[in-house]
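This is the structure I want to talk about, given as structure tokens.
Omission of a single protein chain aside, the complex is shown with its protein chains in their original locations.
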Amino acid sequence: MSKTDWRRICFDLLADDRRDARIGHRLLSTLIIISVFACAAAIMLVTVPGLDARTVFWCDRLREATDILFTAEYLLRIWIAPAYAHSGRVGATTMRRRYMSSFLGVVDLLVILPFWLNLVVPFPRDLFLATEMFTLFKLARYTPGLPLVAAVLRREARGLTAALGAAGVLLVVASCIMYMLEHDAQPEVFGSIPKALWWGIVTVGSVGYGDMIPITPLGKIFNGVIILIGVGTIAIPAGLLASGFAEEIKRREFMVTWRAVASLPLFHNLDASSIAEIASLLKPQVVPSGTAIVRRDERAEAMFFIMAGEVEVEILPKPVVLGSGQHFGEIALLRRTDRTATVSAITDCRLLALEVTDFQRLLQVHPTIKEHIDRLAAERLEQRKTAEGLSPPAV
Amino acid sequence: MSKTDWRRICFDLLADDRRDARIGHRLLSTLIIISVFACAAAIMLVTVPGLDARTVFWCDRLREATDILFTAEYLLRIWIAPAYAHSGRVGATTMRRRYMSSFLGVVDLLVILPFWLNLVVPFPRDLFLATEMFTLFKLARYTPGLPLVAAVLRREARGLTAALGAAGVLLVVASCIMYMLEHDAQPEVFGSIPKALWWGIVTVGSVGYGDMIPITPLGKIFNGVIILIGVGTIAIPAGLLASGFAEEIKRREFMVTWRAVASLPLFHNLDASSIAEIASLLKPQVVPSGTAIVRRDERAEAMFFIMAGEVEVEILPKPVVLGSGQHFGEIALLRRTDRTATVSAITDCRLLALEVTDFQRLLQVHPTIKEHIDRLAAERLEQRKTAEGLSPPAV
Amino acid sequence: MSKTDWRRICFDLLADDRRDARIGHRLLSTLIIISVFACAAAIMLVTVPGLDARTVFWCDRLREATDILFTAEYLLRIWIAPAYAHSGRVGATTMRRRYMSSFLGVVDLLVILPFWLNLVVPFPRDLFLATEMFTLFKLARYTPGLPLVAAVLRREARGLTAALGAAGVLLVVASCIMYMLEHDAQPEVFGSIPKALWWGIVTVGSVGYGDMIPITPLGKIFNGVIILIGVGTIAIPAGLLASGFAEEIKRREFMVTWRAVASLPLFHNLDASSIAEIASLLKPQVVPSGTAIVRRDERAEAMFFIMAGEVEVEILPKPVVLGSGQHFGEIALLRRTDRTATVSAITDCRLLALEVTDFQRLLQVHPTIKEHIDRLAAERLEQRKTAEGLSPPAV
Partner (left out) sequence: MSKTDWRRICFDLLADDRRDARIGHRLLSTLIIISVFACAAAIMLVTVPGLDARTVFWCDRLREATDILFTAEYLLRIWIAPAYAHSGRVGATTMRRRYMSSFLGVVDLLVILPFWLNLVVPFPRDLFLATEMFTLFKLARYTPGLPLVAAVLRREARGLTAALGAAGVLLVVASCIMYMLEHDAQPEVFGSIPKALWWGIVTVGSVGYGDMIPITPLGKIFNGVIILIGVGTIAIPAGLLASGFAEEIKRREFMVTWRAVASLPLFHNLDASSIAEIASLLKPQVVPSGTAIVRRDERAEAMFFIMAGEVEVEILPKPVVLGSGQHFGEIALLRRTDRTATVSAITDCRLLALEVTDFQRLLQVHPTIKEHIDRLAAERLEQRKTAEGLSPPAV
């Protein structure tokens, strides 16, 4: 096998994140995840005082083994980086530099760096342990919802910073006032403003360790007010993030719709605004399980994209099941015909319907799209005559 | 009575969850709920030290009585499981296996298992008490809002897992750093990283027991930063759940609308996409109490579905009250006529109006629906002539 | 003056909640609010040990004075209750019973009851003080946002109950498990399941007093898990309430729109569904301060409802300022004409525009509304000729 073939195999093993990933990739991912946890557990364990020498010995061996594994992984990832390129235009070196400077690339390096540096110049033990703990950040690669959380935090960064800043200013001012109120009564506890700041953050964050408590009546009343403000301080980021998540999820759904439309061969090569135009015609439908979505021999009046759930196309010899991301009934857009099969929802389904009447109206207004569709439809119908059955079932 | 009749009666007693459930079912439900609470209270009470022997004796009897009741309930539920089947196609054994492997079926079994096992092999007392506590999960059957909460948790599982995972990683890393900062100052308190983890979770969760507090300036500053991050950690799931609840409630309302349309005899046998088409024509209306929705002798221009609230149809001899889930004025869809009665909102109402003009436009575009409606309308009008008064009042 | 006149005056003093309430009503409200706070302060003060006799004496006098004031208020409110009736159909006794059984009526009674009962049969002091504290509930009458909060709590009651119930079950089960884990290590602290419940609620509610802390490793790990679940438990009601507030505020805005349309003399006597029809035509517009909304001598193509903010109508001799709830430009709906004055936004404004073209299309579809409008328009134009200037400026 050539070098490119080997790289492809490694790429499939390490970086394949399609939904139907191969068994090899899944096994390797599991191995890495287990290694991360094992390494972290070993590090934590060795700090427990009075541990017997044998446990410490095996913990150190385990840590070394995982560090060597992660080193191999890091080198492999650098080697296969060019395989990520979508087109041939980006050079191999660029792709490698891109990986090495990405968040996960930096983490992959930081994880193994202290181990190898330690061989050269011994680290202080505490610092060594703390840096090794960065291993846990490798898990980010295997946490599917993280990009959503990160995107929302980025989106609401301005509001969150403002809320944080306002809370910080109030915190410092409140600590000053509390210092004034309690300093004479408890010169030990509220000894300086920096000490009072500790009271402030513990109170505003509603943690309440209980090591610094005002004793004067005025101090107690002021503390009560600060607790109320603290509740609001917690509520503001919650509110910001709630509206951020709602917006981001809506935006992602639009992108999914857009991609569903763009992936249809019929709409291939249309420009972005035409696709957005078509996407805006789609009507969301929620269909309970067990309901017929289209019936055989009825007039075909719409095509459907499946957003969630599964449908069953009742064709012979064996019904075909279509799932999220697939579509059916697109023949309706090309010619006025009857349904050739019944399609039923197996589970509760979320569909997007593109109705023929809306679609025809669009074609009248946008002659560019019409020409494009007509040409493709002609080709497609020609193909169907020669290669019936190869494409997904046309309902 | 035959076995099937008896099973029907038991089914009605145990499993009837229609809104107008019979008195027998309500009494039995109340009995089971009270038994659950009594059983839990008895278990908790016997652990109190220094309890007099008589109370312990009666607590044990109470526990035994409820366990026998729950055993009878479990066996009955297995027996009546086939009555849940909507059609004859699913066999009795399948339905029974389905119940026994459902969440509530497993809970029903776990609740009684320790009691009977204990008779054979005595359990350690503590474990026995803890398993008996699963009794409380039986309450899930009688908590109406639980499916909504469960659906949202499932829907947002990916985001919540990501937030939890990110919080976990930060927690471990923070604990390591805190161990580094405080280990020398308080070798007893921050004795190992696992011990520091206890500080971490207590701080990030904003619980703050106050048993582990940093004393070095750097430790205190770092603690303050972690408290702020902890506030964000609490805010992220709140934000995710808020947007999840909003989406789920919207989806449920769509399903309710869908079912309201599908339940109308006029739209019987229409396929899912036609019903969705009609549902999309519905216009929400909020009507304050005391307002006339339609007036007698005015032109009928819409039909109405009642989503919430109650309306009064002023017909002789006695006004009829219609509530949530019912509809009126559907005659308007079939022929141009005048209202035969005034309909007023008794309470603030949420209605969905289906306007004749929208409906006619739909029929022109979708000849399939038109044929279907025309045929049904003819039948329906024929019926009305012969059986006036049996159907709900046609306004 | 007649008894009815006196009652009207008392009603205006006590119960007038229009926006431009008279000075007398405001003074009386302020007096009652101050009395409530004074009464509550006096009650709290007398419990402080070591208070000098004179302060106690004056506190008691203050409490007696407010109780007598509240008694007078209660009797007056009963007397004026009939004045609340919107029509003559509800009898005076019914209106009085309605007030006395309402939440505020019961509070008004409970506030004064212990004072008078105490004169007959002396109360235990503690109970007396606690019941007197109900005085504070009188403030509900003067808190404008409370109905919104109450409506959302009612709306989300099912979900909140489910979340609370689930939290409760988890709490009890967690406490049992914690009892099992910690009972042997700390027989004093975790002495029984009821005692462990105290740990549970303090932890799940993220309060963390710190008086019950697990010491075994398993207990600490389990405690960490419970803290995480506790964070979710707090997040669920926050999420539910967020979506509830969003829905309720949207619904209230619809009602405001509906009322704005219904209050227009032009649409007087239209039935609810016609008004909803017109309301659905309204287009929201946000206009920055300082912008001209309509310009003199331009063609009148829409009328406007002011939802928030203020506009200035530049008519001679002095510009007229219109605010929230008012409208302008309605003449445009009746005849094709030019604007007779420029209208500018003084502050940022939220407007609802009703465009002539939409309105004309509506009239074509709904002949009933058309007839109604034509008749009213004729009358109105006639009036304008005879009484120009009395109505708000017609732009």
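Letters A, B and C mark the chains as written, and numbering starts fresh at 1 in each.
The rule is simple: a residue touches a chain if its C-beta (ideal position, glycine included) is under 8 Å from a C-beta of that chain, and two chains touch if they have at least 3 such contacts.
Every value quoted in this text rests on a predicted model; they were computed, and no experiment measured them.
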Which residue from A:193, A:218 or A:376 sits in contact with the chain not drawn here? A:193
Touching the left-out chain: which of A:47, A:66 or A:243? A:243
From the list B:192, B:206 or B:274, pick the residue that touches the absent chain. B:206
Decide which residue listed in A:153, A:177 or A:363 touches the omitted chain of the complex. A:177
Among A:210, A:288 or A:319, contact with the omitted chain is made only by A:210
Hidden-chain contact residue, picked from the options C:228, C:287 or C:369: C:287
Please give every residue of chain C in contact with the chain that is not shown. 40, 43-45, 47-49, 126-127, 129-130, 133-134, 136-137, 139-140, 143-146, 148-149, 152, 160, 164, 194, 197-198, 201-202, 205-211, 233-234, 237-246, 249, 283, 285-288, 291-295, 298-299, 301-302, 304, 345, 353, 357
Which residues does chain A use to touch the chain missing from this display? 158-163, 165-166, 169, 172-173, 176-177, 179-180, 183, 191-194, 197, 203, 206-210, 213, 217, 220, 223-224, 227-228, 230-232, 234-236, 238-240, 242-243, 246-247, 251, 254-255, 258-259, 271-273, 276, 280, 365-368
On chain B, where is the contact patch with the chain that was removed from view? 206-210, 238-239, 242
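Following the convention adopted for this analysis, only the chains that are shown with their structure count from here on.
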Tell me, please, which of B-C or A-C gives a repeat of the A-B interface, judged by over half of the contact pairs matching in residue number. B-C
Express in whole angstrom the distance between the two chain centres, defined as the mean CA positions of chain B and chain C. 29
Chain A to chain C: how many Å between their CA centres? 40
Residues in chain A with touches to at least two other chains are numbered 206-210, 238-239, 242
